[in-house]
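Report on the structure given below.
In this view, the complex is presented without one of its protein chains, the others remaining in place.
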Amino acid sequence: MKKKHSIMRSIAAAPHVFWSILFIILPLIIVVYYAFTDSEGSFSFENILSLADYAPIFALSLELSVIATFICLIIGYPMAYIIAKAKPERQKLYIMLLMLPMWTNLLIRTYSIMAILDDGGFLNSLLNTSLHIVGTKGAVIFGMVYDFLPYMVLPIYTCVSKIDKNMWEAASDLGCKPVQVMTRVILPLSTSGIISGVTMVLVPSISTFYISQKLGGGTFELIGDTIERQFVTGALNTGAAISLVMMILILISLSVMNRFTDSDEGGIIV
Amino acid sequence: MKHLSRIYLILIFGILYIPILTLILFSFNAENSTAVFSGFSFRWYIELFNSPDTFEALRNTLILAVLSALISTVIGTAAAEGIYRMRSKLMKSAISSVTNIPMMNPDIVTGMSMMLFFVAVFGILGLSGDSMGFVTMLIAHVTFCLPYVILSVLPRINELGNSLSEAALDLGCTPIQAFFKVKLPNIMPGVISGMVMAFTMSLDDFVISYFVVGSSSFQTLPLLIYSMTKKKVTPDMYALSTLVVVTIFILLVISNLKSGKRVGDKRKGGVKK
Partner (left out) sequence: MAKLIELNGISKSFDGEKVLDSINFYIRDGEFVTLLGPSGCGKTTLLRIIGGFETADEGNLYFDGVEISDVPAHKRNINTVFQKYALFPHLNVYENIAFPLRLKKISEEDIQTRVRDMLGMVKLSGFENKSVSTLSGGQQQRVAIARALISHPKVLLLDEPLGALDLKLRKDMQNELKSIQQKIGITFVYVTHDQEEALSMSDTIAVMAEGEIQQIGTPTDIYNEPKNAFVADFIGESNIVDGIMLEDNRVKFSGHIFDCVDGGFGENEAVDVVVRPEDVDVVAPEAGMLTGKVTSVTFKGVHYEIIVDIRGFKWMIQSTDYVSPEATIGIYIEPDAIHIMKKSKYSGMFGDYSSFSDEMDRLSDADAAEEF
């Protein structure tokens, strides 16, 4: 009686629970199934074992995305801070300016960068040079930074702007120099924003395939490209195995990072 | 310090906007080039409007975005209310963790898993990949939109608390009436922003759509753009993007003016008090 009562209380969540089981959990189970079977459908470790071949690709993806995330943080934090300290009307304008590129399709933005930086592209024709940019690691990193910078700035901005204005005054009242206010008060208080910014940049960077296709000029392959190639060529079992490993790695690192934030919303806001 | 900050912002925003501005510039290029500007013309806009493919993709994209926004908003809002009313903390966090999976997972993994799921289901049902497309994309879009809706509705419900619903019950509402007459109107801003977020997520999605579209010929704009950028892009894509950017810009400005007005109203109310 009591039990039934408590289930009825949350009956509104039932469609969602049903949906999640069917379209989130079940597909993940199928990924696991594919990862551990061969193309005939019989059990096999082969896909997982063959992943060793892809280790250099994993490493390269990690390298580029970590660099890009770091650059985003270095550029994005001051930006978020400046925006958060601006007058309210200006804050709005800046946030709008930040959102607008996000709302432009990523493919188009990336393509447009390629068109600018390409060997025969806009930049070279404008400067009358023949710089070789597309096809370098730098170009891919630039693309990642460019595409995902707003994802770094927004959560940090939200976090910094929520810090009580009195906090600055209290800190300087207690004898902090401006730099100390920053390092001892503001930075620690914005950890949760930094962490969610880092995840929001790192996850799409590490798994991208479009940016590397366009700005990498086909010279190197990232893990996203590998998965996409398995998909296109129909090597679904290998694709599933790589996806599985990538997912596990990302979920582990996310939960490790979440340890650092003890916010109440921890469960729901990544 | 102040100047330094300003210069810094201008610099970063400048870099952020160069590709978009060049894209707009080249949409008016007279020649078929995205590198050399050779004169002003509306040629690509005219070509764009004469292309049935683009229009169909645009229509598909909008239908898909509207439907997935509506469905995910209904399911997600109900879910947020259900999660709020849940007594068991364990159950709550279990559901939120599962809900968040599509948001935390890279799109490519979500796309891959859903694709494999649909392949399996279609295999069992004896359907070919050609019949994938709209339905599978709709399901996938609703799935990845749901966390955003819940994320924007749940805090509102938490913030609102129980008191208004209790007052409604006290005054004679049935629990369902209490939800629709009192709770829903008060969490509406969260519901709307969830819906808008879902709509734009769906509008913008490429990766997951790319994986779940199967061998069907169903096209959305991002899919069309992808297939076009496989070859050399002609400026008509730029023209399309320019139109999208301008539309979004106008929408943003309008919504900002509106919310700006609301803030102003509130301030007036505060003074009166």
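Chains: A and B, in written order; residue numbering restarts at 1 for each.
To be clear about the criterion, contacts are C-beta pairs under 8 Å (C-beta built on N, C-alpha and C of every residue); 3 or more make two chains touch, one makes a residue touch a chain.
Model, not experiment: these values are computed from the prediction.
Note on the chain not shown: across the whole complex it touches B. Taking the complete complex into account, B:177 is the one of B:50, B:88, B:128 or B:177 that touches the chain left out. The chain not shown here is touched by just one of B:167, B:192 or B:246, and that residue is B:167. Think of the hidden chain as still there; on subunit B it touches residues 163-164, 166-175, 177-178, 181-182, 185-186, 269, 272-273.
Throughout what follows, only the chains that are shown with their structure count from here on.
Residues 6, 9-17, 19-20, 23-28, 30-31, 34, 75, 78-79, 82-83, 85, 89, 92, 94, 96-101, 103-109, 111-113, 115-116, 118, 120-122, 124-125, 146, 149-150, 199, 203-204, 206-207, 209-210, 214, 224, 227-228, 231, 236, 239-240, 243, 246-247, 250-251, 254, 265, 267-270 of subunit A touch subunit B in their complex. Within the complex formed with subunit A, the subunit B residues making contact are 5, 8-9, 12-13, 15-20, 22-23, 26, 34-37, 75-76, 78-79, 81-83, 85-88, 91-93, 95-109, 112-117, 119-120, 139-140, 142-143, 146, 150-151, 154-155, 200, 204, 206-207, 211, 221-222, 225-226, 229, 233, 237-238, 241, 244-245, 248-249, 252-253, 256, 260.
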